[in-house]
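Of the protein chains in this complex, all but one are displayed in their positions.
And then subunit A:
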Amino acid sequence: MASIRCFLRSGKSAVSVVLRREFSKTSPAAVQVNVRDALNQAMDEELERDERVFLLGEEVAQYDGAYKVSRGLWKKYGDKRIIDTPITEMGFAGIAVGAAFAGLRPICEFMTWNFSMQAIDQVINSAAKTYYMSAGAQPVPIVFRGPNGSSAGVAAQHSQCFAAWYGHCPGLKVISPWSAEDARGLLKAAIRDNNPVVFLENELMYGVPFDLSEEVMHKDFVLPIGKAKVERQGTHITLVSHSRCVGFCLDAAAVLAKEGVECEVSVVL
């Protein structure tokens, strides 16, 4: 049977080979965690581990996060490390990059990635290109994160997917996870990485629960950036996706399985 490959470009910078990392296991579930909490715990653990890490963005502190991803962090870490910014993306993204230049490890939250367009110059020209232009003298250990892509009826200006845009820029690592395990492991890896990372979440995934094993819940659980993963084994056709659409692929696979077509669902992260 001819294989029909559906490729959804996920925007990976400088990775030409998709490697199989592991098969998704149904190991004994320690706990059920949704993507929002996975991200929250990941940030909490990294803030605790390294005092150079701090979070800035609109409503991240006292409001507990526009989508509640940073709930509780301001109460725990205070004004110095969880910073509410005015609605000035270009300004605060630049400030975050400057702080990274000078030795801190900022997490810069965009309320949605649509607003990153106002700051895209700082992400690309100040963050992504600097290590190259300085021939290795100036690393930029920053994470930009926030919800990307489609949401629920928020209209065109608030629904753009930036995976392809950012994925084409050398110097940026672009991550677009689906499950809570991937979100957790990759956000921790991103914060520990000395390079600028664009972390694309999805608002509609925040509330979706996943089973996380004890191993995944360990505070040093990190996943390698740039390796893909097979979510569902199959033999007839491969579906490749990222972020929320992985769920649709799995649903489609379930439907097709009834007709005898076994789909492999690959996630490019």
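In this text, contacts are C-beta pairs under 8 Å (C-beta built on N, C-alpha and C of every residue); 3 or more make two chains touch, one makes a residue touch a chain; residues count from 1.
Throughout what follows, contacts and distances are computed from a predicted model.
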Chain left out of the displayed complex - its UniProt protein name, from "Pyruvate dehydrogenase E1 component subunit alpha", "Cell cycle control protein 50C", "CDAN1-interacting nuclease 1" or "Translation initiation factor eIF2B subunit delta": "Pyruvate dehydrogenase E1 component subunit alpha"
Touch with the omitted chain, as defined above, among A:Ser150, A:Asn195 or A:Thr238: A:Asn195
Sole contact to the chain not displayed, among A:Gln32, A:Ser134 or A:Gln157: A:Ser134
Positions on subunit A contacted by the hidden chain, ascending: 14-16, 54, 80, 83, 85-86, 88, 90-104, 121-122, 125-126, 131-141, 170-171, 173, 193-195
